[in-house]
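In this view, the complex is presented without one of its protein chains, the others remaining in place.
The chains carry the letters A and B, assigned in the order they are written, with residues numbered from 1 in each.
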């Protein structure tokens, strides 16, 4: 009674036709960290693999296995989270059987995970309740820590585009913790044990206190990505291949990042994104939507240089330069010479360009060089005559 | 022969009436880290609890126990430090007896500490000399590492106000060390063992070289405080509840900090403080008194926004905005329109406001919006028309 790959496909089709079945946006199996005092508090969910708009066969296997294990999956809600039971694993393995021999390396990772879980030695210290199967059916307000992490994984792995996900509710869902390496620790647990830990020299080295973990605690970047300090990239950020993040003033928040090779020595605030070949100079600030701005996400084009200590609060096009120290906010009044207007019109056909513009008027205008005239203090824009090119050695 | 809480109170009163008794400003019991080569060098003092202008009963118990243990406590000096002996602990426990049953959780922490110390197993690796009882009687120049730490604890725990303590002598007292996690290591010890450690792959991961430890190595922050990278807050800083410290260009030095919920993405230099509801933008610099300034501490008011990469070298009032990139030093000449003067006078009755002011003239002036006119380069001030409000999700 062999079960072949064809049988597998037939079975998946069957499952997908069932009335209760609903195709998820994303799903995966996670190991969770729980509170030291409050075991019901999920502090972190670690996914070895996330599936986002893909691998629907595995989704069907997982959903069917839950059903077979006697779990009622409510696919009418936006998300579903459930402990991984032996019955669930057994059912998954049964269905995945024809793929198990080839589930190695980068192939069939969902199969690898259930195989690995089924074969974990008893003494790992983890129980069934420490593993969760997680589904997101609709991109609604975040309801659970596990779904919050699944969305952040989708962003940081590059499977979901920046700004494409509904992250409402995420601050309310995640718990503020002390982090000891990759491990979240309740602040109350520290309070309860402070005297004993301190007197015996066992007080832990806390690297941060936050709701979000760090990008590098969950994501293995592309080979040509460099992050010179882990704290500089929050989980939920997205870094395209070739991106380098320096350790000075740089920072990339969640739901922000790069869309190609970018040198990052400044801040890319939440919801901001930077195009391929661009250079965010030392201390340059790209404003975000969380604090102190008008809430419009900022996009920086390709091959654009934001000079050291510049500040950008509005969209900037391709092939632009902001000189070091220059600030362009949406309302900044910028003066252009007649010659500059002509030169910019030539390469930006159809764009409205005039001798007096505001920062926000430059959306989609390419090849602009923004400067402050150091003899008059006037902020000016002109046709950029220098090509911005990243150092090929570094990206 | 019961010893009741009333007996305890009577005993404390007796002690406090004795001629040698002096009420301390602060006191506590610390575990100390000593030099690896020079055991006489105290590198760090870790207090599970500090008492600052409080818990005088415990102070009396400790002082009396020292006396009973045969130690002569010189209360005429500004500070007193002494090893914790078995005799001292026995006496403390004897006196604390009526409180021992209820010394749990957040109650009677001084009692908990002596109980814990008395019951430490023999094989902890620590000896009597690794625990110190520390008193500060007068706020004078710092004389010992233990007293330096006690003062820094008083600041970082919020028990002493920022700028309220005499920290003279602190740089001379503390030793520069390599830090391996929370543990200080003498640079000379590294030098002596460099060859062996490196050849055997045991050279430690050194996270910093400094005289001061990090805030998070000693202090458990309030539940709604976030510090996204431990190096960003030096021990001796003070963070009020709701403060968030981001990992880009932020930094808070000792004897500096926040007085309410504040978003910190910039630098709060030594002696500077920031009021509730304010936002220190990415890369914003609040100048301090240690380097390159005229030594007047800077205070930032409430609900004030210091824009990204702005720089502030003088006091700023409540409800003010510095645009991104704006620099206001004490001598900066700032121009106001007649309309701006009127509008600012209206909400700042009694303040001298005119069409030409210097940065330092704005002390105590509220509701000011500082900008650079991008068509003239002129630094101007006007009535701020925008309310600065922190994102409630983040604080």
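Here is the rule we go by: a contact is a pair of C-beta atoms (placed from the backbone, for glycine too) under 8 Å apart; a residue touches a chain by one contact, two chains touch by 3 or more.
Only a predicted model underlies this, so the values are computations on that prediction, with no experimental measurement involved.
Q: Pick out which of B:334, B:353 or B:390 touches the chain that's been left out of the picture.
A: Result: among the candidates, B:334 touches the missing chain.
Q: Pick out the residues on chain A that sit against the missing chain.
A: Output for chain A: 31, 46-49, 105-106, 109, 112-113, 116-117, 120, 124-126, 131, 181-182, 216-217, 220-221, 223-231, 246-249, 263, 265, 279, 281-283, 305, 307-309, 323-325, 372-378, 388, 390-391, 393-394.
Q: Where does chain B touch the missing chain, residue by residue?
A: 171-172, 176, 178, 187, 190-192, 194-196, 198-201, 203-211, 231-232, 234, 248-251, 267, 269, 283, 285, 287, 290-292, 309-311, 313, 325-327, 329, 332-335, 372, 376-379
FYI, only the chains that are shown with their structure count from here on.
Q: Just how far, in Å, is the C-alpha centre of chain B from the one of chain A?
A: Between these chains, centre-to-centre, one finds 34 Å.
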